[in-house]
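Apart from one protein chain that is not included, each protein chain of the complex appears where it belongs.
Up next is subunit A:
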Amino acid sequence: MRRIYVKEDVCIGCRLCEIYCIVQHSKSKNIIKAFRNEPRPLPGVLVEEKGPISFALQCRHCDDAPCVESCITGAMQRLEDGRIICDIERCVGCWTCIMVCPYGAIRRDQNRKVASKCDLCIGEDIPVCVKNCPNEALTYE
């Protein structure tokens, strides 16, 4: 299964990956509407930055996924193609997945009280964060 990897030395910390992720997962998929009018989803990519170092982190879609094993509702699940998604209709925001993800790649969407994470952009050949990274710090392999 293909995963997103980051080259830390190449990441410039511009956070465009977050912007593209938000737009992609918004209702309209239009940047102006997504940022101005609609409830704004959390980005599934998380940029960490400290001093000169920065990198983007997404769900690793682990083969042996603690989030799926630990989910109390069954919302966190593996699709047939291997990717792991959170069904927000079933998620109750108990944060057990936050407790067990060894990468810290799952976020709390505090408005909707559900877990938020990378779904590798369902319906896209290449996730939008990878496609739009200006310095090619993200790869999908």
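Note that contacts are C-beta pairs under 8 Å (C-beta built on N, C-alpha and C of every residue); 3 or more make two chains touch, one makes a residue touch a chain; residues count from 1.
The criterion applied here is as follows: contacts and distances are computed from a predicted model.
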Omitted chain (choose from "ABC-2 type transport system permease protein", "NAD(P)/FAD-dependent oxidoreductase", "Phosphoribosylformylglycinamidine synthase subunit PurQ" or "Propanoyl-CoA C-acyltransferase") - UniProt protein name: "NAD(P)/FAD-dependent oxidoreductase"
Per the touch definition above, residue among A:31, A:79, A:92 or A:122 touching the missing chain: A:92
Contact footprint on subunit A, counting only the chain that is left out: 5-6, 8, 46, 48-50, 53-55, 57, 60, 62, 64, 66, 69-70, 72-74, 90, 92, 94-104, 106-108
